[in-house]
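Note that this complex is displayed minus one protein chain, with the remaining chains in position.
== chain A ==
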Amino acid sequence: MKPAPFRYADPGTLDEALAVLSAEGEGAKVLAGGQSLLPLLSMRLAAPTTLVDINRVPGLDAVEVTDDGVTVGALVRHNALLSDDAAAGVQPLLARATANVAHPAIRNRGTTVGSIAHADPSGEMTSVLALTDGSVTVATPSGSSAVGWRDFFVGPLETSVHGPAVVTSAFFPALPARSGTAFAEVARRKGDYAVCGAGVVVTLDAGRRVERVRASYVSVGITPEVHDLTEAVAGKPVDSADWAAAGALARTLVDPDTDIHASADYRRLLVGVLTERTLADAAAEAAGRAA
């Protein structure tokens, strides 16, 4: 469990980082928090030729909050996002989901953007980026551009970003008006990767009737997906909507896998249960915000 030999670079600027990545080619990997990458190296499941450590690059550690949403820099640790009240005020899903990311020791080092760039469908923040219809900013030697989540996630542990590039931030749009959110997981042990997790957004119309319901799941499917569950409860008054019907609909939309911890059927069961439970909480929040 010792990594194969690799070169190490610790550039002081983003341009320098991109230059090293360009020079080193496909074998180079960006190192931020290292909570997923370093175990892969130790088990020799990954053997990059060069680690480009961006921890000394200035300007990547900020959480910027505007009315439009929250921009999370590449070096923002999960715990910093978890405790950012301003960010939670604009997009409550951030803190609610981050609280489910592993354990404090991992949250102290691991980065939210790194987790997204790692593109693990068992990661909470990939799912939240999708659910909020977010995007990432990708810096390359030829400039920076925003990439929407649908274009970013390609497969398990695979994104559309190739060649010399650094994901410098992720943008999570603000929670829309008259909306509420909730996030919940079932894990075998506290802090484990979820057997199944669910994040939901409920939006009401001016008459406190259900206008829109969306959900995204963790450890279900090979890339993050957003499911529209509106049809099950559309137009129903928030106090009497049948959230179980939305859960039942969700079960028909997902295509989970079986692994050693849970069968596909069990994951589908949890999709239904967690959908129903989170929708009830999210609807209550939406009702409060709509009042």
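As a working rule, a contact is a pair of C-beta atoms (placed from the backbone, for glycine too) under 8 Å apart; a residue touches a chain by one contact, two chains touch by 3 or more; residues count from 1.
Note that in this section contacts and distances are computed from a predicted model.
Set against the options "Sulfate transport system permease protein CysW", "CO or xanthine dehydrogenase, Mo-binding subunit", "Serine phosphatase RsbU (Regulator of sigma subunit)" or "ATPase", the UniProt name belonging to the omitted chain is "CO or xanthine dehydrogenase, Mo-binding subunit". When the full complex is taken into account, the listed residue touching the unshown chain is A:V186, out of A:V113, A:V186 or A:V201. Chain A residues in contact with the hidden partner, per the touch definition given at the top, are 1-5, 43-44, 186, 188-193, 195, 260-263, 265-266, 269-270, 273.
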